[in-house]
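First, the structure itself, so that you have it in front of you.
Here the complex is missing one protein chain, while the rest keep their positions.
Labels run A and B following the written order; every chain starts at residue 1.
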Amino acid sequence: MRTRKSHLLLVYLTLNLIAFCGMFVQAAHQRSASQAVLQRNRTLVRQLGLTDLCLFTDARYTRHPAMADLHTPFQDYPMSFEHFPSGSLMPPPPHLRSHGAH
Amino acid sequence: MARIERQKRIIDFTLSSLLRRKGKNLALIAAYSWIVFLLASVLFITEAIRREAGLVLQDAPEIIVQRLVAGRQESIPVAYGEKIKTITGVRSVKGRLWGYYYDPTNGANYTLVVEEDRLKEAGRVIIGEGVARNVVGESYGTMPFVGYDGAYYFFEVAETLPADSSLVAADLIIVSATDFRALFGIAESLVTDIVVEVRNPREFETIAAKIKAMLPDTRPVLRDEILRTYDTLFDWRGGLIVIILLGSLMAFIIFAWDKATGLSAEEKREIGILKALGWETADVLMIKFWEGATVSLLAFFNGVLLAYAHVFLTESSLFEPVLKGWSVLYPRFALTPYINAYQLWALFFLTVVPYTVATIIPSWRAAIIDPDSVMRT
Partner (left out) sequence: MIRLHHIRKVFNQGKPSEFTAINGIDLRIDVGKITVLKGPSGSGKTTLLSLIGCMARPTSGRIFLQDREITSLPERFLTTIRRSTFGFMFQQFNLIKGLTVLENVMLPAYPTDSGYSELKHRALHLLETFSLSHKSSAKIEWLSGGEAQRVTIARALVNEPSILIADEPTAHLDTKLSKTFMEIMTRLNQEGTSILIASHDPMVFAHEAIDRIIEMRDGKMVPTGAAA
């Protein structure tokens, strides 16, 4: 008979486990490799006075969610009816959820 | 040693019996892996964005003061800044000029910002990597803009920001203050909003309150609020993805429940045979344990590893249609892999434990059946 099935499974699971650990190693490696980029982006943020990550460019409040406000009706407020998928991916930021925080 | 050998034999048997219904079980593992893959992808993306935003935006403006007119953000007079400067504890006040520009030829939205230190000369722009990707084919070298009055402007592209700044600057166009004002017809006395620097970080809140009291038509946004925005940006309650996920999760749970908990007549007969041949009830339960554990472990590993590759090696390409939405300028989701081990543990327990338990429970009933049932049929 061929190799035992239990051995095949254990080998496969072990390989998976190794890959799983490898994932953490690769991630750590990537992180330290991108330290320089991170610093550069941080500087860019400081120099340009940026407030947001550039994740979605289809609506004002998804391009700059931190700058969005509660006062504007319709498409400028992140909880209004949505036709941009990006808007339905994210809830309004916390400082807008508790009304009149300041 | 004997104990391990015994478990291995039980695993042998379990695998043989899983392989007997090969198609069905492979489909099950595939569906399960897919669910884990989706969940893990979402976890990876959100965690990476959260952590990266937390790091990158640490140096975001401390306080931004916006002016609201008739429910919309409007330009704020430079004079407001002078007033804010008089508040004790304020170190500096600086007007920001920024806005959006819709590029009719490409159908894309750009973010225009002014940064005097970086670009003073009029007639030149520095563009983000995403913008460069969009316009490069057509007219690299100069970029046409249509002003508020219909006039055309041609700006020379002085520089392109490095590709790895994409996460913060993909859609940016840095222009000079002169050009910005000319393009949008903004008077010298106005700026888009005001950045306030404060001496003592503990005073952010009080100073924001003072600004609000002094200038009631303004709205101050604190750096803390910016950071928290990204902390909860893809909150699990938030939106579409969760609804889609929940839908497929429910469908899968129903399917898996049915599959895992139902003991077919054939399986019952098999358990009877094993018991008659001298297998103990515990051994029979072990078969079911390994069955559940094998399926769910494979699904967990496959799902998580594929999700990692998907998010961090292919830039979430499968989610592109959702993430992209109507954006014409689609920023690259080239994220730094921050993995939250705690989340993965949670995912592990949620995938492996309930499924394994669900497979064992029904066999318990069958395992206490008398072995003599196989003597007849």
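Worth pointing out:
Here is the rule we go by: a residue touches a chain if its C-beta (ideal position, glycine included) is under 8 Å from a C-beta of that chain, and two chains touch if they have at least 3 such contacts.
Only a predicted model underlies this, so the values are computations on that prediction, with no experimental measurement involved.
Of B:19, B:187, B:209 or B:251, it is B:19 that touches the chain left out of the display.
The omitted chain makes contact with just one of the residues B:68, B:87, B:190 or B:374: B:374. Note on the undisplayed chain: of the listed residues B:230, B:279 or B:308, the one touching it is B:279. Take subunit B: the residues that touch the chain left off the picture are 2, 5-6, 8-10, 12-13, 16-17, 19-20, 266, 269-270, 273-281, 283, 370-372, 374-377.
One rule holds in what follows: only the chains that are shown with their structure count from here on.
We define each chain's centre as the mean of its Cα atoms; on that basis subunit A and subunit B are separated by 3 Å. Note for the complex: subunit B touches subunit A at residues 8-9, 11-12, 15-16, 19, 49, 52-53, 55-61, 64, 66, 68, 71-73, 94, 96, 100, 108-111, 113, 115, 117-118, 128, 130, 161-162, 164-172, 174, 195, 208-209, 212, 219-222, 225-226, 228-235, 237-241, 294, 297-298, 301-302, 304-305, 308, 312, 322-331, 333, 336-339, 341. Subunit A meets subunit B in the complex at residues 4-10, 12-13, 16-17, 19-20, 23-24, 26-27, 30-31, 34, 37-38, 40-58, 60, 63-67, 69, 71-73, 76, 83-91, 93-95, 102.
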